[in-house]
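Every protein chain but one is kept in place in this view of the complex.
Every chain is named by a letter (A, B and C) in the order it is written, and numbering of its residues begins at 1.
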Amino acid sequence: MAKSRFEYVREFENHERLLPECYIVVRIDGKKFHEFSKFYEFEKPNDLNALKLMNASAKNVVLHYKNDIILAYGESDEYSFILRQNSTLYNRRTDKISTLFVSLFTSNYVALWTKYFPQKGLDIKHLPFFDSRCVTYPNLKAIKDYLSWRFVDTHINNLYNTAFWMLIKKCDLTTEGAEERLRGTLSKEKHEILFSECGINYNDEPEMYKKGSLITRKGEILHEDVIKQIEHFFEGF
Amino acid sequence: MAKSRFEYVREFENHERLLPECYIVVRIDGKKFHEFSKFYEFEKPNDLNALKLMNASAKNVVLHYKNDIILAYGESDEYSFILRQNSTLYNRRTDKISTLFVSLFTSNYVALWTKYFPQKGLDIKHLPFFDSRCVTYPNLKAIKDYLSWRFVDTHINNLYNTAFWMLIKKCDLTTEGAEERLRGTLSKEKHEILFSECGINYNDEPEMYKKGSLITRKGEILHEDVIKQIEHFFEGF
Amino acid sequence: MAKSRFEYVREFENHERLLPECYIVVRIDGKKFHEFSKFYEFEKPNDLNALKLMNASAKNVVLHYKNDIILAYGESDEYSFILRQNSTLYNRRTDKISTLFVSLFTSNYVALWTKYFPQKGLDIKHLPFFDSRCVTYPNLKAIKDYLSWRFVDTHINNLYNTAFWMLIKKCDLTTEGAEERLRGTLSKEKHEILFSECGINYNDEPEMYKKGSLITRKGEILHEDVIKQIEHFFEGF
Partner (left out) sequence: MAKSRFEYVREFENHERLLPECYIVVRIDGKKFHEFSKFYEFEKPNDLNALKLMNASAKNVVLHYKNDIILAYGESDEYSFILRQNSTLYNRRTDKISTLFVSLFTSNYVALWTKYFPQKGLDIKHLPFFDSRCVTYPNLKAIKDYLSWRFVDTHINNLYNTAFWMLIKKCDLTTEGAEERLRGTLSKEKHEILFSECGINYNDEPEMYKKGSLITRKGEILHEDVIKQIEHFFEGF
């Protein structure tokens, strides 16, 4: 590599590393996907193709890093990749891990777009992009709780969104009306509203919407009760 | 946002911020582009379309963040985006800045691929991706020296690569032979080798190859002597 | 250094460095000095000997590190040491700088105690100790503003404390009464209260109390209007 008198500027860089022997989560999150999903007219509350595209992109990331990954889990416009405690990927450099994951994910998302949205070309002024972060968890309980956190979040968000959009679509409420109707309701009441007012049994909703998607190291995509299966998913780690 | 007993896992996150009043560089770098450029048969030493694709992608990033960016500069498979001292983009959160830049860049690179390589479809198993890092520079001299460093690097690398590949293409040397021929040679000698052995006047090479590409906040793409123009480029910052 | 199979635990350490070309502030602050000053019956609002002891300790730190220090400034139970932009002290390692400064300061404080409080022995259960932090400032304006911040703070605190304690001592108010009397008062009103109610002209108070103490690299201790002299104090840096 060439040297010059300007070379000293490299000393301003810092190469932070993640604490050894901790599980690593890389979580990717869509940037302004509210707007993005409007522009491309995603179906509400869930767009089957958009979710499949997220899963397909995440699956390719998992397969690329399969020696380091335990599993990945996603919902809506976010995905979490969970790495082994003893991973030495990129010498555990924080910036390398978080940026390469998000870049590879984005690359897949754009390259696979046409497969899932053959009728909608990507508009160069409305491209998808994602942020990413690394978080370390020092023990198995904490990393299980992380995954459980995302799973419970999926459930709560999807139940709310399903009720919200069905009130609009099936009961002709405005967005404000739907918000108002749901304010302060418990989970059970949302089920009831969906059933009695919109004629929808939430239990019959697709598993992927209710449970999110979990990708194993082998690339299998599952939609299961993560909390019930939590021991199973981390077996051997 | 939904709450659960797992919520505590958020406390493991850290939201590091870049020091205020420092210039910020976001530098993006192709991951294994040696391999990537082989797979897609990029021309050597420079592939005009590959460079144009880099520039077009970087230009879109510059325009997206034009309020925060002073200029961007790129060569080969890397690009540096230089942000204003007083930028408050994403509250100066390191991970937000480095990951969103690289994700938006990647998104553009893939989306624009077909425009620059209409005959070569992207293979899903050989997608482009990039790493990214943030570096802070506390004063104008240092940030100018950063840009000068990348410029000198461009010059040195391109002169070497041009001589290397011309020895192979025009003088039928092997890669080992070309390496051997160039080992320890000074800049002047490489010019001479190119001229007398390969019949090439390095000065006649395209400006973009010799000088890299500098993108202004308005999206103009220039190929100029950065060191000579350094005062000009940072005027007002 | 001896090697063993446990040696790997060193990899959990991180050796963070402060950004090059930034001014460094090391600020030391007394831990629970409210309690400490009560236990040793410091005079209120200012204890001359306690302040002299702070100054003497800080002066020794300044002289020890005189090649790296621009100046030090202190008030009450805190002291700020300002280091040169280009200092390479301990390779700019954050933990080395902040801990060695606070340890040397503490060592001096305890060793010099008897000189300033010959009648009061230190009680082993009530020893003085201090916290410390490093902060970096990228330019001359910012570091001047840092010093100005501490100076203004000194002024505001001392005016308040003087009024507060004089109302108690000279006007027989309770602490609650004094607080009440001063609530919401402007600087000018505090001057007036001191003058008309307590018979004290604040301007006649000792310079050290009103202006804090500034220590030059040569070890001179000054009590001056820092804001008026700010250019002077940073001349040549």
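Just so it is clear, a contact is a pair of C-beta atoms (placed from the backbone, for glycine too) under 8 Å apart; a residue touches a chain by one contact, two chains touch by 3 or more.
Note that the structure is a prediction, hence the values are computed from the model and not measured.
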**OP:** Please pick, from C:L100, C:L173 or C:L194, the residue that touches the omitted chain in the full complex.
**Re:** C:L100
Subject >> Option touching the unshown chain, where C:Y73, C:Y146 or C:Y209 are the choices >> reply: C:Y146
**OP:** Tell me which residue among A:C22, A:M54 or A:L159 touches the hidden chain in the full complex.
**Re:** A:C22
Subject >> Contact set of chain A toward the excluded chain (per top definition) >> reply: 19-22, 136, 138-139, 142
Original post:
Tell me, which residues in chain B touch the chain that this view leaves out?
Top reply: 11-12, 14, 16-17, 19-20
Subject >> Interface with the unshown chain - residue positions in chain C >> reply: 1-2, 4, 6-10, 12-13, 31, 60, 95-96, 98-100, 102-112, 122, 124, 127-137, 142, 145-146, 148-149, 152-153, 156-157, 160
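Definition applied: only the chains that are shown with their structure count from here on.
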**OP:** List the interface residue numbers of chain A and of chain C, divide the shared ones by all numbers used, and answer same when the ratio is over half, different when under half.
**Re:** same
Subject >> Euclidean distance of C-alpha centroids - chain A vs chain B, Å >> reply: 30
Subject >> In chain A, residues with contacts to at least two other chains >> reply: 12
